[in-house]
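Excluded from the complex is one protein chain; the other protein chains are retained at their positions.
Order of writing sets the labels: A, B and C. Residues in every chain begin at 1.
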Amino acid sequence: MAAINAANEGHALAYGEDAHTKACEQAFNELFDAEVITRLMFNGTGANVAALGTLMASIPGPNHAIVCTDWSHINNDETAAPERVLSTKLMDVPTTDGKLTPDQIKEVADWRGQVHHPQPALVSITQPTELGTLYSIDQVVAICHTAHELDMLVHMDGARIGNATASLGGSRETLRAFTIDAGLDAISFGGTKNGCIGAEAVVFLNPEAAVGSQFVQKQVTQLPSKQRYIAAQLNALLAEDLWIALGQQSNAMAQQLHTAVKDLPGIEAGQPPAVNSIYPMLPPEVIVPLQEWSFFWDWDPSKHQVRWMSAWDTSGDDVAAFVAGLRSLL
Amino acid sequence: MAAINAANEGHALAYGEDAHTKACEQAFNELFDAEVITRLMFNGTGANVAALGTLMASIPGPNHAIVCTDWSHINNDETAAPERVLSTKLMDVPTTDGKLTPDQIKEVADWRGQVHHPQPALVSITQPTELGTLYSIDQVVAICHTAHELDMLVHMDGARIGNATASLGGSRETLRAFTIDAGLDAISFGGTKNGCIGAEAVVFLNPEAAVGSQFVQKQVTQLPSKQRYIAAQLNALLAEDLWIALGQQSNAMAQQLHTAVKDLPGIEAGQPPAVNSIYPMLPPEVIVPLQEWSFFWDWDPSKHQVRWMSAWDTSGDDVAAFVAGLRSLL
Amino acid sequence: MAAINAANEGHALAYGEDAHTKACEQAFNELFDAEVITRLMFNGTGANVAALGTLMASIPGPNHAIVCTDWSHINNDETAAPERVLSTKLMDVPTTDGKLTPDQIKEVADWRGQVHHPQPALVSITQPTELGTLYSIDQVVAICHTAHELDMLVHMDGARIGNATASLGGSRETLRAFTIDAGLDAISFGGTKNGCIGAEAVVFLNPEAAVGSQFVQKQVTQLPSKQRYIAAQLNALLAEDLWIALGQQSNAMAQQLHTAVKDLPGIEAGQPPAVNSIYPMLPPEVIVPLQEWSFFWDWDPSKHQVRWMSAWDTSGDDVAAFVAGLRSLL
Partner (left out) sequence: MAAINAANEGHALAYGEDAHTKACEQAFNELFDAEVITRLMFNGTGANVAALGTLMASIPGPNHAIVCTDWSHINNDETAAPERVLSTKLMDVPTTDGKLTPDQIKEVADWRGQVHHPQPALVSITQPTELGTLYSIDQVVAICHTAHELDMLVHMDGARIGNATASLGGSRETLRAFTIDAGLDAISFGGTKNGCIGAEAVVFLNPEAAVGSQFVQKQVTQLPSKQRYIAAQLNALLAEDLWIALGQQSNAMAQQLHTAVKDLPGIEAGQPPAVNSIYPMLPPEVIVPLQEWSFFWDWDPSKHQVRWMSAWDTSGDDVAAFVAGLRSLL
């Protein structure tokens, strides 16, 4: 908020020609230690659609299909915005852990060049995944390598990139290892789920894949006129690696919650969290009362499994209060 | 061909205002024993896209998603034409036999009304399926019943409708039982795979779901100017139920082929055909030489499984010659 | 800014289920004195695309074309976002003053029902227009009447709605007279050009034309997760009719500027402003130096005509300083 208030002072040119936006672009250059192309957007769905649309348009030929997992946010949680706006197919491959493998990419790519079949040319992965799992650095490297050998480009949906970075090493070098150094072409770098009011960046790590990115951004309705307010939020998030610290905090809170509940009677806490979510199975009768008191999503109702997620601003007191509430219902 | 030559005589008004087209519309009314709305099209992909696009447009609201199987022709064999032209999502559900179930429709429909999830409003099934299986009459009835209870519409891809009708009873009453009487809203009635040069009809069995169908047909590039040539082909196919007879013939030839090869050494012929395809596993070394001599598609290379399909003009001599060729390679 | 800071306090449910958003919906109900349907969005292009997409989807049939003027923002200044996202045609009709007439609507509507021609079903007008002109209340009434007689819906792009309302009467009754009482179906109610950081509302004055509006909003990437920050901006704008006061202020400043320059040597100031822009012709040699000192857009370079626009925060001192700068160059 303080960052936005500061951005509010003085007049500024519209559409990104201002000091805050330029500082933000510079901040991403420094973050990735490269001359990347940064586009600031309103929300996660828009960032993903603009990123994928730009990558599609950088490859000549027909509307290229996009390979993703059956659990991916673009497939399940964006009301078919990618298909509507980009007029292309998402080829969702089945997974049990939300992670795509190089072999799956190869298998789908078998259809390339066959005129009757969808033509995959992009791969989109989510880090951390929608199931709370993580690709290792090596796994991202392998995916990029396989995709590029097949002349396909790779996008990462990084709505919770701070959690992934915190868990895999906690430094800028960590981030670079599983993104730009791994060969990723573009990333949706999330701010909204990391404390921002509404701020996302699409960062094209491969500038050749960013042809016309600002035009695509405008066409998909994601070009803000007063970019400085979005830039200011991201500048605050990037300063002193706040985004990593916030990821560490929410990861730690999920860990703390897991520890606190794993020995409670009637609860199967499941695996310790890789990032900031756990998926416990609860006694059926406590779920609704608990949700009414403090809302969370069902996960697999057939197993009375729910998803508990910590956020950037979850505190140890919050966890303690929640566990106390849970205990009172058991 | 004779039908087309007859249609070639005399001038005629363009775009369907001619005697052949009117006769064709009447022939479909008689076939379904109802006042249906018939639109004549060039090819199967176009017919499916126009049918689905019209059904989509008859329901107010956002771009509606389409439920189909992971094996469906619209999902795999149309190069993402439905997604490109209709800008919507195909929600492909996994099957082992190519057949969708009412429970799967219910499960997908759980997302209806939830703003973040794709909004399925259409169901598309293929009869016979892409795996050579058949929905029973009761199964189609159950699918339509489930879909309609959920306010969804049902389309059938009937590219090989003659084979299905022949196998399920062989009469016009058979066809009606698993289409209009079952509650189907629209069918792509195939001619091209049943001996036509290039002729498909989309028949809207539910006229309320056909709002603006001719406009959609034009927008998706499937409105022929000289419809009489397409009408003439379909008129010939419908006359004296030729389409059923051709379906019976190709079904019989697939059966004959299955019988002829099922005891050959090194061959696992698989299930007897429900319609006009069998999926044998062959000794690996014979596949390529056999394909070079008489082309057919691989099915599952990991199991040396291929697909053999009879056509409307396959004769007993063709089958005998093919079996002889196969024997010579064993 | 203060409004946003207030919205920042305390937790809130995502996607509009919060007190600020509910207050905003109520504020629009009061503004229009009716139960309207309000959707909060990020930017003007997105608001227009979501509004038009929802109206399109409320009418069964093929992709409906949209009638607008050749000067309209949707036609010229949105990089073809409407065509890309909605996959439909803008039928832009020529105007000299940026205003559509009922006769032009009737003429375009002649094509309705003819299968080979684009099918217009929506009308979109801008108030005030892109040329700084205004539709009178009667003119909007006549447009809506004509459109509705032809079964077409009417959208208003109200990016500068405060300026129009200020000029036409300056009260809530004024607004109602040329919107809901005139029969308008939906309006893009602009906040960003009226002092907001980034806040637009699409208000469906005709609830029957809003079927699925929230789903369309999500599909076109305009559904904010943290709506309270957008709601807070609009709530501040609507409170005590601040939006009208800001419109009055910028209109007055344009008037003041016009008065100050109309007798300067070498300047043809043109018509007094209807709202907040004037289109003077300047001595050619002063244009570039003046733009370098204080940026404005060229309008018609062949006539050395430029556009000067006042904003919600333009003060009398700003005008005086600008005129002094201009004088120094003459």
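The criterion applied here is as follows: a contact is a pair of C-beta atoms (placed from the backbone, for glycine too) under 8 Å apart; a residue touches a chain by one contact, two chains touch by 3 or more.
Small disclaimer: the values here were computed from a predicted structure and weren't measured.
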Item to check | Touch criterion as defined above, residue of C:N29, C:N76, C:S225 or C:Q305 at the omitted chain | outcome: C:N76
Checklist entry - Which residue among B:A19, B:I197 or B:A321 touches the omitted chain? => result B:I197
Checklist entry - Out of B:T96, B:S171 or B:T221, which touches the unshown chain? => result B:T221
Item to check | Residue, one of B:T21, B:T79, B:N163 or B:N194, that touches the chain absent here | outcome: B:T79
Item to check | Missing-partner contacts on chain B, residue numbers | outcome: 1, 4-5, 8, 13, 42-46, 49, 78-81, 84-85, 87, 192, 197-198, 215, 218-226, 229, 295
Checklist entry - Hey, which chain C residues sit against the chain that's not shown? => result 62-63, 65, 76-80, 83-85, 87-90, 92, 94, 115-119
Item to check | Contact footprint on chain A, counting only the chain that is left out | outcome: 15, 53, 57-63, 87, 115-116, 119, 211-212, 214-216, 218-219, 223
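Heads up, the rule we're going with is that only the chains that are shown with their structure count from here on.
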Item to check | Chain separated most widely from chain A, comparing mean CA positions | outcome: B
Item to check | Most heavily contacting chain pair (counted by C-beta pairs in contact) | outcome: A-C
Item to check | Most central chain, Cα average position | outcome: A
Checklist outcome for this item: Expressed in whole Å, how far the mean CA point of chain B lies from that of chain C is 49
Checklist entry - What are the residue numbers in chain B that touch two or more other chains? => result 62-63, 87, 115-116, 119
